[in-house]
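Please read the structure below before turning to the comments.
One protein chain omitted, others in place.
A and B label the chains in the order they appear, each numbered from 1.
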Amino acid sequence: MAVDDGLKIELGKQGVFVTTIEELYNWGRKNSIWPMQFGLACCAIEMIATTMARYDMARFGAEVFRPSPRQADLMIISGTVTKKMAPQVVRLYNQMAEPKYVIAMGACAISGGPFKQGYNVLKGIDRYIPVDVHIPGCPPRPEALLHAFMTLQKKIDEQPLTGEGRPRHLDAEAQSEFPVPVQGEHDLEPASNKGVWTVPVVIR
Amino acid sequence: MNTSGFVQEKDKREGWNRPPHIEPDGEGELLEVAMGPHHPSTHGVFRMDVALDGERVIRLKPVFGYLHRNHEKIAEGIGYLGSMPFTDRLDYMCPLTNNWAYALAVEKLTGQQVPERAEYLRVIVGELTRVVNHASSIGFLIQEMGASGTPLMYAFKAREKILDLFEELTGARMMCNYMRFGGCRVDATAEWLAATRKVVAGLPKFADEYERLLRGNEILMARTQGIGILRPELAVNAGVTGPMLRASGINYDIRRVDGYSIYNRFKFRVPLGEHWDVYDRFMIRLLEMRESFGILEQALKEIPTGPVMDPKAKIRGFRPKPGEAYGRIEAPKGELGFYLISDGGPNPYRYRVRPPSLVNLTVLEDMCLGSNVADVVLIFGSVDIVLGEVDR
Partner (left out) sequence: MKTVEEIKAAIETAIPGAGVVIVPNPSVSGQHSLRITPAHAVAVATFLRDDAELSLDFLSNATGVDWPDKEVSEKVKITRTVTKTVDGQEQQVEETVEETQKRVVPGCLETVCHLFSVSKGHGPVVIRMKTANRTDQVELPSLTPIWRSAEFQEREIFDLFGIVFTGHPDLRRLLMWDEFKDHPMRRDYVEPDDFEYEPTAHDEVLTRAQEHQAKLAGMAAGQEGAGA
C-alpha cells in the first residue's frame, strides 16, 4: 500500500516517519559511494580538483578514495585507456566487490577521444566493461563530474530490490566478472567484448 | 659560463655512468614486486619492477607506455596548427608552457617574429603555470609522505585562483590552447591584467604560509634529507634538466642560457642545491616559485600595448619551407624541446617531443638502489614526472 506524499508530510509533522525498505536501502547506498583512486591522465587532475576545497566531493559521501579495488564501490575511469593498460583496468574491475559502478569520465574513456586515431588507444572502455554514466568533456569541469555523480546517485535510487532491474549483487545470474583481454601481436585479443558492447548502427 | 662548483669528471672507467651494483646481504631469494601501474602514489599509470632484499631495493626497472597515445603519429597527419591542442595534453599540469615550446619551435623553423605584448603575455602565463606546477608538485610529494591531502589542498587553493585567470583569458581551465605561431590567440583586457595583479599580490602570502607549515617540519626533514642523492656529473651525463639538475648544484637554467623570448629583461635568481638530495629538490621548487613571483611583478608592470599576433602570420595554408629546427624552453619540469622536420607540406614530416620527464627518469634506478621501499616513493615523487609527457 503506497502512502502519498501529503500524508507523509502530515505524519512527519507528528513525528512519524514512513518509508519503504527500498528507499532506505538505496538512500544508504547512494550516499556512501567510495570511489577508487584511479586516475589515468589529464581528467585525473580535474578529478583531484573536484575533491579539493572548492568543489567538494566529500559532501556527497565520496570523500574516501580507496586505493584498493576490494574496498571501493565506484571506478571513475578518468583519462585515456590504452591497449597496454586495458587488461589491468578489466582486472581491477573484476576485483571490485558488488555492487560496483563505473563512470567513464572524459571523451577518451567514452570513445577514445581526441586520440582516437591511435594504434595504442582503446576506443572506449565500454568495449570490455559495462559503464553506468558517461561524462563528455576534455576534460569535463569539476561541476560536470559532480553532476555525473548525482546522476549515478539518482540511478541507484531508482533501482528496485526485487524483480527486473535489480542491482547485480542481488541477482544470482548476473555476470559480474568479465574476461580480461590478452595483448596480442598487433592488437588486443579480442578487440571488444561482444557480450558487453554491440556496434552501434549509424543511421544517416 | 661558470657553473659554480662543478668539475667534469673525465672518468675513463668502463661503466662509470651505469647504476651501481648492490649486493644483497640477506639469505634467500629476492622478492620481486611490481609497484604499479595502479598505485596510489605513482603519478599516473607508471610501473616499477623492484627486486627487494627485505626492505632494501636491489634492482629497479621502470616500465611505462601505459599512456602512450601516439601523439607524434597523429601530428604527422593533422597539420602544424592541429597539433597545438594536443600539446596541451602532454604535460597536463602545465598546458601553457607546452604550447609555448611548440610555438617557439615553429617560429624557429619559419623565422617569425613575435610582437612585444605577446611576449609579455607568454611570460606572464608561463610563470603562473610554473607557480601552479611547483605548488602542486610539492603538495603531491608531501601527500606521499603521509600527510594525506592537506598540503595539497593549500596548493590547489592557489591553483584554483590561477585557473580562474586562465579561464577568463583563454576560455578553458586546463587545456588552454592559447599560443599561436607568431603570438597569442587573444589579447588580455585591462580588467584581466588588474585581476592578475591582485592574484599575484596575494601569492607571496600563500608561499609564506606554505613554507612555514612545511619547512621546519621534523618528519619532512627526517624523511627527505640524505635520501636520493644524485651526483652532478651523472646528472649532466644522463640528460637531467630542470629543478632536479639545479638541486644537484649545476647552474643551468635554459631561461638564462638560451635567453629565449624576453627573459633577458627580467631580474631573477637561480637557486642551486648543495646536498643533492630530495630535501634540496623540494626547497628548490619553493624558491623557484618565489622567483617566479618576482618575474610576474616585473612583467605585469612593464607590459606594453600593441598587437598580440604577428600581422604577417599565415593561419590558413600554413606551409613552412623545407628544413628542420629544434626549439626548447625551460618548462617547470625540465627542458621541453620540439624537433620538427618540414618537407614543405601542410603536415610536419617528423614531429618529435623531447620529454623532460622521460629523460629525468633515467637516473631513478641510480638514486633508489640501496634505499628502502618507502624512500623509493619519495625519490620518485621528487623527480616530478607526469605520465602524459613520458609516454606521449
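Methods note: contacts are C-beta pairs under 8 Å (C-beta built on N, C-alpha and C of every residue); 3 or more make two chains touch, one makes a residue touch a chain.
All values derive from a computational prediction rather than experimental measurement.
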Selected residue (touches chain absent from view) among B:39, B:73 or B:157: B:73
Residue of B:238, B:272 or B:299 touching the missing chain in the full complex: B:238
Contact residue for the chain not shown (choose from B:36, B:95, B:228 or B:320): B:320
Residue, one of B:109, B:155, B:244 or B:309, that touches the chain absent here: B:109
Residue ranges of chain B at the interface with the undisplayed chain: 1, 3, 6, 8, 10, 15, 17-18, 61, 64-65, 68, 70, 72-73, 108-111, 234, 236-241, 250, 252, 257, 320-326, 328, 335, 337, 339, 341-342, 349-350, 352, 354, 358-359, 361-363, 391
Residue ranges of chain A at the interface with the undisplayed chain: 83-84, 111, 117-120, 123, 183-187, 191-192, 199-202
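As a convention for this text, only the chains that are shown with their structure count from here on.
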CA centroid of chain A to CA centroid of chain B, Å: 33
Complex contact set, residues of chain B against chain A: 37-40, 44-45, 65-71, 73-74, 77, 85-86, 89, 92-93, 152-153, 156-157, 159-160, 173-175, 387-388
Of all residues in chain A, those that touch chain B in their complex: 37-42, 44-46, 48-49, 52-54, 67, 79-80, 82, 84-85, 88, 92, 114-115, 117-121, 138-139, 141
